[in-house]
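Apart from one protein chain that is not included, each protein chain of the complex appears where it belongs.
Should a chain be cited, it is by its letter among A and B, assigned in written order, with residues numbered from 1 in that chain.
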Amino acid sequence: MKSWFSKFRAVFLLGSLALLMSGCGRENLTALVPKGYGADSSMFLILLTTIVMTFVFLAVIIVFIFVIVKYRKKKGDDDIIPVQVEGSKTLETVWTIIPIILVVIMAVPTVIATFDLADASDAPDHININVTGSQYWWHFEYETEELHTSQDMYIPVDTKVYVHLKASDVLHSFWVPSISGKLDANPENVNTMFLEAYEEGVFFGKCAELCGPSHSLMDFKVVVVSEEDYEQWVDDMKSVTADEEPESAVAQEGKELFEANNCMSCHAIDSEDYVADQVPIGPDLTSFGDRSRFAGVLLPTKENLIDWLLDPEEIKPGNKMTGMYPELSEDEADKIAEYLLQLQPSSVSVDTVGNQ
Amino acid sequence: MSLSATEKRGFGAVLWDFLTTVDHKKIGILYLLGGGIFFLLGGLEAVIIRIQLITPENDFISAGLYNEMITMHGTTMIFLAGMPLLLGLMNAAMPLQIGARDVSFPFLNALGFWLFMFGGILLNLSWFLGGAPDAGWTSYASLAVNTPGHGVDFYIAGLQIAGAGTLMGGINFIATIVNMRAPGMTYMRMPLFSWATFITSILILFAFPALTINLFLLMFDRMFDTAFFDVALGGNTIIYQHLFWIFGHPEVYILILPLFGLFSDVFATFSRKRLFGYTAMVFATMLIAFLGFMVWAHHMFTVGLGPVANSIFAVGTMAIAVPTGIKIFNWLATMWGGQVTINSAMLWALGFIPTFTIGGMTGVMLGSSVADYQFHDTYFVIAHFHYVIVGGTVFGIFSGLHYWWPKMFGRILNESLGKITFWLFFIGFHLTFFIQHFLGLMGMPRRYWVFLEDQGLDLGNLISTVGAFFMTAGTIVFLYNVVYTAFKGEVASADPWDGRTLEWAVSSPPPYYNFEQLPLVRGLDPLWIEKMEGRDKMAPGEPLDDVHMPNSSFLPFLMGLGFFIAGLGFIYQVDNSLWYIALYGGMAFSIGCMIVRSVKDDHGYYIPKEELEEALKKEAE
Partner (left out) sequence: MSYDPALFPEELPSEPEKATLEGQNKFMGLWFFLGGETVLFAALFGTYLALKNSTAGGPSSDELFGLELVFLMTMMLLTSSLTSVYAMYHMRNHDFKKMQLWLGITGLLGVGFLICEVYEFAHYITDYGFTFRSSAFGSAFYAIVGFHGGHVTFGICWLITLMVRNAKRGLNLYNAPKFNTFSLYWHFIDVIWVFVFTVVYLMGKVT
């Protein structure tokens, strides 16, 4: 499998370079420039089927144009009665057999790739992350590392990472186009797939199954870092405890407000502070200050965070945070924001690989 | 609509005539009218969707309203526009094509229409009664069970009523084709459109019950707290997806096969050539219908069914390309060596070939399961099914309207306006949807209220929206054409296109009994055979005698109304038990009508021989 792909990758890298010039989307979002194993497999089949099908399309179009140019009725031809041909066994056999052959050409690699991507037998040897989709955010539980985080999923480069998907409420679908195709998060069963990213970077993930008003705002990121950085990140995340005091006085006040407004009943600020098998109500905030986006879609500025805290409904209609806490004054929101922004436990963050 | 016969009567009389009619030709017109209104409504919703997506992070409409818009656009276009327009064309043409005086069950035919109409009205009332359904046209269980408000209840009630009507239509057409063909009209002499009607009706018959059950399960879960899809009580939402697509995949063939038949007739007529490979075309249609039931899970590649199921459904899906390919090449071969006349009806048919071929291409690409992991639920899929449904179904409906308009209304649609419509719509269509293939792969999932700034999606979406305006303009020109033709259109002869099939053997519009004497069919393209042998009309297949006709009835309308009231009661009984009065009252009213229908004898009436003789004499003059 692998050797096929590496050959083809050379071909379609060239091809995709051409496409890139004509604009094939944002580099860390588009499926047209694959940066991972799954996306590679899909791209190979997309190209194969496109080539085969373009051949068919051209065959149809050439005949089509020829027919309407050549056999178009001319002035004065009103009395010509064309020969009433019943059909032709030979011709009809030809255009039955050729498509069958073409279908086989496309079907065989499809089946091989389907089984290849579905093989999860080596999952115990790799990083396993339990992913939960909820309206409208994503939660990541690192099984062996025993830590939790939300929205930004950190994984090491060039190695398989297994994700086990489940939904806590309605259907969602986990899609990081540059790294791999999508798989649904269902409420009744766990679906497993693996990610294997070839490059470091921040890759955009999206929910691809209609899940309510803010379906289009349920973005997440996959942050691909080097092996060492990943180890570092895990260590840093695990060293956090909930009772750490912020340095600045404003942030300290923010923390008090955070506690006074009962934010803790939904949000954890210690990535290990979770009850097994219990779905958290709100996103983990342990490393909130390092988020690439706030609420999945807002650029990480303090103003945006304050806006979000003051009126989340305005930004993400139908979200589950609206109305769960007393109304905040501008000043209170500012202080809480100050507190949240300094939650940066790790030296490894989206900035390490260049924030996008 | 200008019907020379009806112009002399008052508006009230015409209205009453249409409310009580059981004549397939008038029911066909009603279907076109009803379906046409819903088509405009669905189109309006589409334009609103495109305006919302004209720029990134636009707030033209709110997120909730957007979800209502996409849900209603899909539901309306498929159930309330596409299918009724097809049923309209089938009603208008099929009985004439097989040489029948009417369908097997004229009363059921009218009932089917009124159920569709009242179902459609009920569904659209939701806009004014607290919000339309917002869980997508597929209304997948977990979201549809949880979504607040009555929107999804309207979806369920509306589709149950409209769906029952469609099912009746399907059974009716099958029985008609089995029992009512003219003397000599064997199965293998039927025009392809009649064949397609037959096969489509079988698809309706076997596909719709799955939807009925699925909607029942959803309804029980929403209204009576059952646990079919409640995971906490052992329910399973994947069942919903399976049942939905067991219905839903055949449904897309229900939408396309009739047009395959129609295009076959149009290509043959306007090439003045017999359809190439008639037998292969018939069997290809059957094969597509059969495979259509075997591939539903290709809509569910990303659900996690496992590699075995995914592989089987992937290969099955690709296999459909084979019979479809046969059809495309047979159409090209039909034109090959012919005398191709390019008018409006033919333009739509010609535009269909490249468009549908692209739709078929992307269909095969989507069938490749691993490639589909990227395509699924993105704008690539949106592009694909619009290439198939607009490029096939809508182009086909336009072609059919231009082709049969003279037969239905006695006037020919204006050619220049027809061509303007085509080019505006055709260019607009490709502008709108071609770019969407790329938008999907560039990371834009479907059903997105907004796309974010700086993700490389701006230009594509802008182009797409501009295209939608072109399509709107095309549709408006068509509407103008309809009005123009009604007043100033060229009056049509019985056979304006040098046709080949039986509908062109009767006057335009046909008399209410269709044929004074059923025609004797001597082969495929019966009228063409007679014309080639120098006769200008069909030989009679039966002696002139009294003709039995069914009575008109107001009961179908009343029954539809009863179910409509019951549907409203059903939706609101959860809020206030007084609504049970509407529920049971409406039901009782409809069932009462049914009992009246079954207890009161209705033997129909006879048209006396003398009247027919007179008509024949008049024709001869």
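Just so it is clear, contacts are C-beta pairs under 8 Å (C-beta built on N, C-alpha and C of every residue); 3 or more make two chains touch, one makes a residue touch a chain.
In this text, all values refer to a predicted model and were calculated from it rather than measured experimentally.
For the omitted chain, the shown partners it touches in the full complex are B.
From the options B:Leu125, B:Leu205, B:Ile463 or B:Ala539, the residue with contact to the unseen chain in the full assembly is B:Leu205.
Only one of B:Ile37, B:Leu129, B:Ala175 or B:Met587 touches the absent chain when the whole complex is considered: B:Ala175.
From the options B:Phe228, B:Tyr253, B:Trp528 or B:Phe570, the residue with contact to the chain not on display is B:Phe228. In the complete complex, the hidden chain is touched by one of B:Met94, B:Ile121 or B:Ile246, namely B:Ile246.
With the whole complex as reference, residues 104-105, 108, 167, 170-172, 174-175, 178-180, 205-210, 212-214, 216-217, 220-221, 224-228, 230, 232-236, 239, 242-243, 246, 548, 551, 595, 598-606 of chain B touch the missing chain.
Basically, only the chains that are shown with their structure count from here on.
Per-chain Cα centroids separate chain A from chain B by 37 Å. By the touch criterion given at the top, residues 23-26, 29-32, 38-39, 41-43, 45-46, 48-50, 53-54, 56-57, 60-61, 63-64, 67-68, 71-73, 77, 80-88, 91-92, 95-96, 99-100, 102-103, 106-107, 110-111, 113-115, 117-118, 167, 169-171, 173, 175, 177, 180-184, 186-189, 191, 204, 206-217, 219, 297, 317-318 of chain A touch chain B in their complex. Across the interface of their complex, chain A is touched by residues 62-64, 66-67, 134-136, 140, 142-143, 146-147, 231, 235-238, 271-274, 276-280, 302-304, 306-307, 310-311, 314-315, 318-319, 321-322, 325-326, 328-330, 332-333, 335-342, 350, 353-354, 357-358, 361-362, 364-365, 367-378, 438, 441-443, 445-452, 454-457, 459, 532 of chain B.
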